[in-house]
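Before I ask anything, here is the structure I am working with.
Note that this complex is displayed minus one protein chain, with the remaining chains in position.
For clarity, chains are labelled A, B and C in written order, and residue numbers in each chain start from 1.
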Amino acid sequence: MKRITILINCKDSKGIIASATNFIHQQSGNIVYIDQHVDRVDDMFFMRLECEFSKDVFSLKVFKNIFAEVIGKKFEMNWQLHDSDSKPKMAIFVSKYEHCLYDILSRYSSNELEVDIPLIISNHPDLEPIAKSFNIPYFCIKVTKDTKQEAEEEQLRLLKEHNVDFVVLARYMQIISPKLIEEYKYEIINIHHSFLPAFPGAKPYHSAYERGVKIIGATSHYVTEDLDEGPIIEQDITRVSHTHTIKDFILKGRDLEKIVLSRALKLHTKRKVMVFNNKTVVFT
Amino acid sequence: MKRITILINCKDSKGIIASATNFIHQQSGNIVYIDQHVDRVDDMFFMRLECEFSKDVFSLKVFKNIFAEVIGKKFEMNWQLHDSDSKPKMAIFVSKYEHCLYDILSRYSSNELEVDIPLIISNHPDLEPIAKSFNIPYFCIKVTKDTKQEAEEEQLRLLKEHNVDFVVLARYMQIISPKLIEEYKYEIINIHHSFLPAFPGAKPYHSAYERGVKIIGATSHYVTEDLDEGPIIEQDITRVSHTHTIKDFILKGRDLEKIVLSRALKLHTKRKVMVFNNKTVVFT
Amino acid sequence: MKRITILINCKDSKGIIASATNFIHQQSGNIVYIDQHVDRVDDMFFMRLECEFSKDVFSLKVFKNIFAEVIGKKFEMNWQLHDSDSKPKMAIFVSKYEHCLYDILSRYSSNELEVDIPLIISNHPDLEPIAKSFNIPYFCIKVTKDTKQEAEEEQLRLLKEHNVDFVVLARYMQIISPKLIEEYKYEIINIHHSFLPAFPGAKPYHSAYERGVKIIGATSHYVTEDLDEGPIIEQDITRVSHTHTIKDFILKGRDLEKIVLSRALKLHTKRKVMVFNNKTVVFT
Partner (left out) sequence: MKRITILINCKDSKGIIASATNFIHQQSGNIVYIDQHVDRVDDMFFMRLECEFSKDVFSLKVFKNIFAEVIGKKFEMNWQLHDSDSKPKMAIFVSKYEHCLYDILSRYSSNELEVDIPLIISNHPDLEPIAKSFNIPYFCIKVTKDTKQEAEEEQLRLLKEHNVDFVVLARYMQIISPKLIEEYKYEIINIHHSFLPAFPGAKPYHSAYERGVKIIGATSHYVTEDLDEGPIIEQDITRVSHTHTIKDFILKGRDLEKIVLSRALKLHTKRKVMVFNNKTVVFT
């Protein structure tokens, strides 16, 4: 069996679901999952389908062409088609914090994440031993004010060379350049250590402590040019009290960061996230 | 516009989604919501559809007949069809605790619950003033060992007389008879004050205190003949510590009971819950 | 037995705990609860004590004088002494939303809140029937741009006349004047329908929807002159998704508002909250 995932997004109108499901049925496909959403404010339609086809007769290329012709054009859809056989290639960017890296790599080595990790890129050499212990190539590209542009070009070159599909910033402490963001639109996932939109920017735990909040959070989002304002994929929180110091906030926050980032990675990897109007539709 | 909700449940097979969606399209209906689930262990298919039809030409009776003939028979479906125009009629059973009753009635009076409440039945007279302040008829039917059977017959008679669709046990402290359960299969909703299957039966807060748990819960479920073992609709929890007494558990638990029961009521009212194998499929 | 609660706050130094506990022992008191906190950043000490004294010999007035002399002066303390026999008097301010009012009053009528409620003040007549059904006097004081000052004076007069100890704003939709805030410093409790400091000001649910957050919250805080920036007493959150409309946010938020506000009320009533540096110490 060949399993493919179809993501659809277009203006809402009558008959989209019937047309799409009927089309797949006519192509001898079996729908094993369907989920849809209509944004009533913007009148937009979103759908995610998983279908199975017999391997003998199915051609992905042919299917794509017919789908585009028969369905895509009719409803003026944006659509993506993913072959479940091929694992996406994920690059990890890190700086000096190791907790998210350890978390991702231990999940990876337990086959919990359905990705390949061709490389890790860092602006510091510190975490190379961890990469090594998991047998993943580690590239240290220093980023200074003077070398920023070169560094970015080198990063992009490495991503292209390794056919990277998407990037995870596992507490990478540098701002990503517009060029990289454009090349990997909605394919760069960041973890921010606060409950956005509260406490954007640097040192959110310090600000949270200062404000005297009773709950702290973490937010995973796609990176856009507006810092910490990209579409939110996942958030979670934990309770704090007056007894906790900033150091306690940071330690408790680490656990949140790991959990929230790993959930976002899984959702993205399984193609369950669609972006519209700087917001996400996250299918279950 | 006429809006109807269709719930479907049958053995899984190819083409169900395409057949059903196509059928609705052919009947000039527009699907505004679709959700489906396949239980891979039991190979069962579940689907919930909301569709809109033009009021002028649509006949519910005709639609039902054709649906049964064309789709229902083909896949040997269990199916239900609900007209969104008619509010379900809900009876409330209470004893002496008022918190769940207050909560339900204040939601009802804020139009948060899409139900009619034709009557409240109790085995005690205590809560009649509350019923009165919301202008809902209150019937006190005492239940003793000797009068149990008569009482149940009177309850059933009242439910029938008021065309009650489903019953909520808002901390009703009597066991429901098999006859009533059979008449209202998966239409009687209970709130149990523990995180089932932990602490079934009487005095769960006492047992939870005794065991020294760090979290207590509440569970809303359909009533079946096996006490506290019916299909779970919703659960939630709250943290406790050694500083909390049993009285604290009870007070904290009340808030859980109210929230969990009201969530279950809303899900049931919107026909989002399907039951199979003593478990629920809860569509979002 | 006479039970009193002592709240202490002063610069941290050696021997405070020993001095205070020893003093109470010498006065033939028995400490039944002690909790303390040291803010290491500001080097401040906080303590909450509950003590029991034999009724025959104990004079609150005498105790206060000696405590002030022996302990208070020595450590330059701010301290408060509360007699557990007397229930605090709480005024409720409302506008048109009834959910928080219903929630507070049903808790009050179940003896869950250890307060007296001498009056409810509103800028609208709408909720008077609810007040009536709980037998609580309801004063409607219209607030317009022209009458704002008079209205505030009338409010203050009523609070004084009824010996009100503290005020709860149960979704009261007017800004409180500096004069009232000063008269009831850290004695006015508000519920804000967002996870502060995210989404302060008007229409937070709309802003949360717009931003596409995955979690919404509610915050109860003391009112200060800086709108929505007073010391936070309690916060809680609930998950949302792309399937929820703004109306859903509002409905889900209501449950949060009720729970969070009632928790804050209980903490305040039991004198478990101390304020310093615009933050709270909340003893358990």
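The rule is short, and it goes like this: a residue touches a chain if its C-beta (ideal position, glycine included) is under 8 Å from a C-beta of that chain, and two chains touch if they have at least 3 such contacts.
Remember, predicted model here, so these are calculated numbers, not experimental data.
Enquirer: One chain isn't displayed here. Which of the visible ones does it touch?
Expert: Counting the whole assembly, the omitted chain is in touch with A, B, C.
Enquirer: So which of A:S133, A:T147 or A:N163 would be touching the chain we can't see?
Expert: Residue touching the chain left out of view: A:S133.
Enquirer: Among the options A:E112, A:E161 or A:E225, which residue touches the chain absent from this view?
Expert: A:E112
Enquirer: One chain is left out of this view; which of B:P88, B:P118, B:G217 or B:G253 touches it in the full complex?
Expert: Of all options in B:P88, B:P118, B:G217 or B:G253, contact with the hidden chain holds for B:G217.
Enquirer: Residues on chain C that touch the omitted chain in the whole complex?
Expert: Contact residues on chain C toward the absent chain are 14-15, 17-19, 21-22, 24-25, 30-36, 38, 284.
Enquirer: Just checking the interface: what residues of chain A touch the absent partner chain?
Expert: Those residues of chain A that touch the unshown chain are 98-99, 102-103, 106, 109-110, 112, 133, 241, 243, 251, 254-255, 259, 262, 284.
Enquirer: Please give every residue of chain B in contact with the chain that is not shown.
Expert: Residues 37, 39-40, 195-199, 211-215, 217, 231-237, 241-243, 245, 278-282 of chain B touch the chain that is not shown.
Everything that follows uses one rule, which is that only the chains that are shown with their structure count from here on.
Enquirer: For the Cα fit of chain A against chain C, please give the angle of the superposing rotation, nearest 5 degrees.
Expert: 180
Enquirer: Between copies chain A and chain B, are the contact residues mostly the same numbers or mostly different, with half as the line?
Expert: Both copies, chain A as well as chain B, present the same residues to each other, with over half of the numbers appearing on both sides.
Enquirer: Return the distance between the CA-based centres of chain A and chain B, expressed in whole Å.
Expert: Here chain A and chain B have centroids separated by 37 Å.
Enquirer: Quick one: chain A and chain C, Cα centre-to-centre, how many Å?
Expert: Roughly 42 Å separates the two chain centres.
Enquirer: Please set out, as single numbers or ranges, the residues of chain A touching at least two other chains.
Expert: none
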